[in-house]
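As you look at this complex, bear in mind that one protein chain is not there, while each of the others sits in place.
Up next is subunit A:
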Amino acid sequence: MPLINLPAFAGELLADFERLKTLRVDTPVIQPAEPFLDMAGEDLRRRIFLTESETGESLCLRPEFTIPVCLRHIETATGTPQRYAYLGEVFRQRRDGSNEFYQAGIEDLGDLDTAGADARAIGDAMLVLSNRLPGRRLRVTVGDQSVFEAVIAACGLPAGWQKRLIHAFGDQEHLQRLLAKLADPKSPGVFGPEVERLASMGILDNEERLVAEIAGTMEATGYSTNASRSPGDIARRLKEKMELATTRLDKAALAIMREFLALDLPLGESAAALHQFADKSGLKIDGALALFDARVAALARVGADAGLIRYRAAFGRPLDYYTGLVFEIGLEGAPAVLAGGGRFDRLLTLLGAREHIPAVGFSLWLDRIERAVAAAGGAK
């Protein structure tokens, strides 16, 4: 069925996708809601259109394509590597703009050459945007969660703090709050009276007795039958929490982290700056930097103009399936994000894939691109 509200450039965009040797796929508009809520969290509930089937299954109008494309890949048991392209309508409750709009994009599943696939995703997104907006200067921002993770690990923080900080990556405010707390010598954790009782009994340091004590109490209160967290889980986390409470970040380490998070520079200078940062601060982050360097080299090979790309160390997305590269593309001098992408190596396993399938992709906001095209036409 030909759709009359498609963006005028849809045909040319699909032709670009075909030249990039992708496989065009479509997914049903009505999707099970569970995977979206499970992956993105309950916050999404307010922004999607939910309905119910007659049998009570929670359904939603497709709010994006990545999860449906990945689910389809898993269901059809297609082999990897495989690059998919899509173009279709998505539905979200938005404060600005229409609630139904078109998105298109590419999802690259199963390519084991991480740096190469990362670079190709950025390059492809830049290419299709340049083709729609010839003569306009793109503004590309990249971030890399794996570099942040390496910096934190190299700072020698206990696992609990590393997890907290990694989890907050991309949420500037939350991350800064955590760092301030980590540096504040006067903010110990809160421990309930039960923990003090266990400490006075002297079993807090004895994992075996602690687990037995917790199991006994669970049994006595009738909680054990359906308990999700086992006595072992609770004892292990309690130990982690005591580490969290006693660990403080010294001024030097805090300064190093803040210096890292403030990095914001042209991609061409960023590799050298990161190496310099690592040398100066004495952090061992060679593995993550090797991948970063390889990606910069691969970007040159795919012909992406590095002069348009900036690296911002604090740029990330606070969702647990993003693992490495994230990027965003707009036009210079305009705030609108026209394309967003990143690496989500954890998503396919979370969605039920049996083997680990690395993945990277991007999606294009066709309504915003349409407006940018119209604005450019009007300016001529």
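By our rule, a contact is a pair of C-beta atoms (placed from the backbone, for glycine too) under 8 Å apart; a residue touches a chain by one contact, two chains touch by 3 or more; residues count from 1.
Following the convention adopted for this analysis, contacts and distances are computed from a predicted model.
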Listed names "ATP phosphoribosyltransferase", "Peptide/nickel transport system substrate-binding protein", "Response regulator" or "Dihydroorotate dehydrogenase B (NAD(+)), electron transfer subunit", matching UniProt entry of the absent chain: "ATP phosphoribosyltransferase"
Given A:R72, A:R136 or A:K163, the one touching the chain that is not displayed: A:K163
Residue, one of A:L37, A:A183 or A:A271, that touches the chain absent here: A:L37
Selected from A:I74, A:L319 or A:A376 as touching the chain missing from the view: A:L319
Sites on subunit A contacted by the missing partner chain, in the whole complex: 37-38, 40-43, 45-46, 160, 163-164, 167-168, 171, 174, 189-192, 194-195, 198, 214, 217-218, 221-223, 225-229, 233-234, 237-238, 240-241, 318-320, 350
